[in-house]
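My questions will all concern the structure given below.
One protein chain omitted, others in place.
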Amino acid sequence: MRNDWVCAEYVRTRSDDIVDALVEHVGITVTSVAGGFVLALVLAVLARSWPRLRALILGTSTVLYTVPSLVMFSLLLSVTGLTATTVIVGLILYTLTILVRGILTGLEGVPPDVREAAVGMGYDGLRLLRKVELPLAMPAVYAALRVATVSTVAMTTIGMIVGHGGLGNLIDRGLDSNFRAEVLTASVLCVVLALVADLLLVGLQRWRTPWRRGVS
Amino acid sequence: MNGPVERHSDDSTEQRMIRLDGVSKTYADGTVAVHELTLDVRRGELVVLVGPSGCGKTTTMKMVNRLVEPTGGRIFVDGRDVTHVDPVGLRRGIGYVIQNVGLFPHRSIEDNVAVVPELVGWPAKRRRERARELLELVGLDPTTHGTRYPHELSGGQRQRVGVARALAADPPVLLMDEPFSAVDPVVRSQLQDEFLRLQDDVRKTILFVTHDIEEAVRLGDRIAVFKQGGVLEQFDNPAAILGAPATDFVADFVGADRGLKRLSVTPVTEADLEHPPVVNLEDELATAGFAMGESNWAVVLDAEGRLAGWVSQEMTTTGTGRVHDHARRMEAWVELDDSLKVAFSEMLQWNAGWIAVLGDGDRYLGVLTPSTLHTALRRSVEADLLDVAPDEVVLETVQDA
Amino acid sequence: MNGPVERHSDDSTEQRMIRLDGVSKTYADGTVAVHELTLDVRRGELVVLVGPSGCGKTTTMKMVNRLVEPTGGRIFVDGRDVTHVDPVGLRRGIGYVIQNVGLFPHRSIEDNVAVVPELVGWPAKRRRERARELLELVGLDPTTHGTRYPHELSGGQRQRVGVARALAADPPVLLMDEPFSAVDPVVRSQLQDEFLRLQDDVRKTILFVTHDIEEAVRLGDRIAVFKQGGVLEQFDNPAAILGAPATDFVADFVGADRGLKRLSVTPVTEADLEHPPVVNLEDELATAGFAMGESNWAVVLDAEGRLAGWVSQEMTTTGTGRVHDHARRMEAWVELDDSLKVAFSEMLQWNAGWIAVLGDGDRYLGVLTPSTLHTALRRSVEADLLDVAPDEVVLETVQDA
Amino acid sequence: GDDEEVFQGDGGGDETAAGGSGELTVGGADFTEMVIMQEMYAALLEDAGYTVDIQSVGNREIYGPALESGEIDVVPEYAATFAQYLNTRANGPDAPTDAPIATNDAQETVEAARPLAEQYGLTILEPAQAADQNGFAVTQEFADQHGLTTISDLAEIGRPLTLAAVEECPDRPFCEPGLENVYGLEIVDPPLALGFSSTRTKQAVQRGDADLGLVATTDGTLGQFDLVLLEDDKNLQLADNIVPVVNTESAGDDAVAEALQPLSETLTTEHLTELNAQVDAERQQAEDVAAAYLEEQGLL
Partner (left out) sequence: MDALIEAFGWFGDGANWQGRDGVPTRLWEHVWVVAVSLGLACAVALPIGLWLGHVGRGGTLAINISNVGRAVPTFAVLVLLFLTPLGLSVWTTILALVAFALPPILTNTYVGMREVDPDARSAALGMGMNGLQVVRKVELPLAVPLIMTGVRLAAVQVVATATLAAFVSGPGLGRIITSGFGRQDVAQIVAGAILVAALALVVEALMEWLQRAADPVRRARQRSSSAASRRARGSAAIEVDRAIETGS
């Protein structure tokens, strides 16, 4: 039997498999990035408000990032079991290092005069954050989101360890059984997925930051 | 407080819209930004804080809306001690134009202007109307500019939006921190003009910061001159600051040409005028020549006593007929209460040795010459020094060769 | 070229250090920044480009050192067509002070100043010496400031370093793009003074950009006024620009008070002086009183004809003894060639109706009064218009009441 | 100390199946052979009336705790390997070397393991005849050149051999120590750690990076890599017969055992190899292969 890198037959006969994997992949990626974003936002705001927490939060997120995925997932299993949640929680923890830094950079980059004008006109606390600081932090936040999303697309594959790796399941199986078409198809889909996600984010950014159109 | 001359100290408390009472601010790093400052701004008055960079002007202003908490003394706005007031509510009730404008780059011009109305919960429609009205007030077309973003405006337009934004919720008090500093001199003077007109309309109580003494003189009802370390050197009206600097520091700060600067704050008064011979349009030339006496020219008025032009001795001797056949039309004049600077500029511009001064209803009052102009200026300086009306002043020194 | 009045067109080509010949620049996006500009700068001359923001001043300047390539016309520096020259070499031979200074934040002040010498390969020791010498020239102490970094200097000090840097390799030509724009008015006028003194020393050929007409008038040998779209409206000396604006645009740009501005560019000349009675320190009071005639005061000179003070008619009639027992000391005077503005300022400041004018070696020449000052100004305007010497001008209109 | 204790906290599991009804999760490792076994177990259990879900995951460290907690109910296992796993769990990482309980007899091994399994709430059912043991493969060319058919033949080559195996090979009696002590081979230290019967291991041998690779005896793709198995003529390898392991509480009733028993009785090593080949070499879906086999054998 031939073992080509590209095999139309494979794509045709296993399309159900591929679609399932793809759907799972997208689901896990989106949930992870969204969850990571929310958590990172809270952490970044904390880190900004209490400079003493800053080093702790940034340090912890770095350490989390360095935990090898096998170890991370084994440890999480005790809490979340053999579910996609394990993968998602793991990936959320992995995205933190990028997202927290990105959001923090964005918040710290808000021009001080704009912030001061806002406070001087009576903006306070959450409202200041929501209406002034976050929108202005958007460019940096989107940049971080893009990196985080693309990395998460790649890292989702590692979820295969607990059986929820989306396209990673296909890659793993293909590697195990030396099925090149399966490996390549899934890998290419990963890249395509990342590309699409990236483009979507760029589009979203353009749509959500109308004031930056025309600014180079 | 000792030191600076404080006038009008007999104001009723009610009149004082903003009052700083022995206020000090020492920053955490030990910088003394403001030192025991006592100062008040009356209702509808525009007080300018002026001084070199870093002398504590911005700090003083920020203490009023509690962006900076004073380390000593008390501050009242409209009779209430600001330290006992919720800062957020306080700020919404005080218009604030920040140094460098600080527009929100992510909001359209209209939305920028409507920020405070939005904060205090006006409905969208009313906010919008208010924003458009204000843009018009500051000389921007709401239709073309309203939907743009700040980066699409020029520096001068942005400054205007900053002012509009501060006025949005119609606050009785405005704080303005170098609102016109980021634009070139031409645009700046244009903005100042518009601002003066605006203030005539809206009559806000304004605390205004600048480091440009000319701007201070032009805009301020009173001027507070600070020096390094937040020490108030003098607090008085512009004419007094220019005419009678209380300390060497102030004299230095207002500049060697403060005399010239004073021209722009000293109005033409009737007492300063000279009265050259006057002839009537319908007079015969010969009569006119006789009326002139030794003077070699005369002012020509029409039947209603309005300014018609001038005629020279020469014409009356060489020409024939009536004055109106020979009189030259007057190209320029000034009105009572115009500044001496305007008068002088007009004189120079029209290349004339004198300029006519008109009163109410274009009534001719007299003329101003370089010498009388100079005398008027000196008289006004003396008057301020002695705190009497200018016409009570007798100039001591020799006036004319 | 038609349009602007161009004078002195009989200069030899050799005299023209920078020559722009029908130069245009249209940017890639279609913006016409400069339109068919013809302009020249003579050896040792300082030409100021002035105009509203965005009118193409910076673009014009950058075409000279080829930071921007023209899309039409030709540019010569010292007779060579710059488009045929290696741009890098060209730039090393032209000092350049950039808008906003643009110092290198990672280099010490000394190293910043020595950039061009380093580029052209001077040995380290010589570079260092040159840098220190230049710092001193622009009024910075090389020992305290040389080893600092740009962020450790004030805005004004940085501007000085920018100028020093441009002078480092002693280039015959300097391009200066709003070199003093980033500082407050007080510091700016100080920098301008120093710069004028410096230029007297080094006599470079300078193309200078500003949007401040006062700066232009103060510094320029000639001024080129641009309007939007890079159109040259007028190119002439400051007095002419102020006195006889070629177009409405120029008149508007130089401002309604251009007459007053002109004060600062018109020197005091001997022809403008009045000559009040003069008495000697050693004269008897009675003799002095007699000498005064109808005048109610007189200038007092010492035995060597130097200014000693003044004495009033009143004193001579009420007092006894000699003049020197009663004369008052003179507080201020001006020198021939000081500007009329200085004279007027001094008069106002010392609250005097006249001011003495001294010539070489403190010799007393006469006095200036507000009226003569005004006459002097008008005479100079006329002279410029007719292109004759001021003392040939006969003022037509009536001068005095 | 037992870290996995934590995993039992989340007990859950399904209610005890009464007479073959209820929900069961069949799980286990995610390589081909195990996936086929899971599919077959699932099919049989469904046939017996259960609602079955399949959950394949990376390796035993992942699914082991899940089995104990009842998140997974039924797992296909290898008798000896599982016994050693339990041994390690109970007695520490060095126990398989110091006090092995697995032997090369399947029944014996299962008997020895059952008490340990009980400790963790697990029941080991009856082992099948089919076994997938650790085997050693060389390239066809190498075998021909040296006339190799058994592992013992390797000894005559007379030079140290390179081995592609797993990370723990130097510690395991069936691996490096066994080859050296039982067969008297000289293995170049360290062996390459490329995984058990993984594509990488097989490629390494095929390319000549290693002389000898640790593979599964039922690996269906050896042919693709031009590899041949050498016979374990000294019975070094333990009895890795396929055996169902269930969570006692959630799947310990007889109905489950009865549903799986026929397969254990039918399945042979040859069948297993053939099934593997159908998936790995012929690229059929594990699910289809499993169904076809069961029908062919009349088990459905």
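Each chain carries a letter (A, B, C and D) given by its place in the written order, and its residues are counted from 1.
Heads up, the rule we're going with is that a residue touches a chain if its C-beta (ideal position, glycine included) is under 8 Å from a C-beta of that chain, and two chains touch if they have at least 3 such contacts.
Model, not experiment: these values are computed from the prediction.
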{"item": "Identified contact with the non-displayed chain, of D:61, D:126, D:274 or D:287", "value": "D:61"}
{"item": "Given D:143, D:204 or D:238, the one touching the chain that is not displayed", "value": "D:204"}
{"item": "Touching residue (missing chain; options A:131, A:146 or A:173)", "value": "A:146"}
{"item": "Footprint left on chain D by the chain that the document does not show", "value": "1, 3, 59-61, 85, 88-89, 93, 164, 166-168, 171, 189-190, 192-194, 199-200, 203-204, 207, 209"}
{"item": "Contact footprint on chain C, counting only the chain that is left out", "value": "62, 65, 67, 88-93, 96, 98-108, 115-116, 119, 147-149, 151-152, 154, 165, 175"}
{"item": "Chain A residues that touch the omitted chain in the full complex", "value": "59, 62-63, 65-68, 70-71, 74, 97, 146-147, 150-151, 153-155, 157-158, 168, 171, 175, 183, 187, 190-191, 193-195, 198"}
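To be clear about the criterion, only the chains that are shown with their structure count from here on.
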Components of the interchain contact network lacking chain B: A, D | C
{"item": "Chain C-chain D separation of Cα centroids, rounded to whole Å", "value": "96"}
{"item": "Inter-centroid spacing, chain D versus chain A (mean Cα positions, whole Å)", "value": "36"}
{"item": "Where chain A and chain B are represented by their mean Cα positions, the distance between them in whole Å", "value": "58"}
{"item": "Interface hub residues of chain C, defined as touching at least two other chains", "value": "none"}
{"item": "Chain-to-chain touches, reported pairwise for every pair that qualifies", "value": "A-B, A-D, B-C"}
{"item": "Chain A contact footprint on chain B (complex, rising order)", "value": "62, 65, 67, 88-92, 96, 98-108, 115-116, 119-120, 149-152, 165, 175"}
{"item": "Of all residues in chain D, those that touch chain A in their complex", "value": "6-7, 9-10, 27, 30-32, 55-59, 61-63, 65-66, 69, 71-72, 198-199, 202, 221, 224, 279-283, 285"}
{"item": "Of all residues in chain A, those that touch chain D in their complex", "value": "1, 3, 10, 14, 70, 73-74, 77-78, 81-82, 160-163, 169, 172-173, 175-179"}
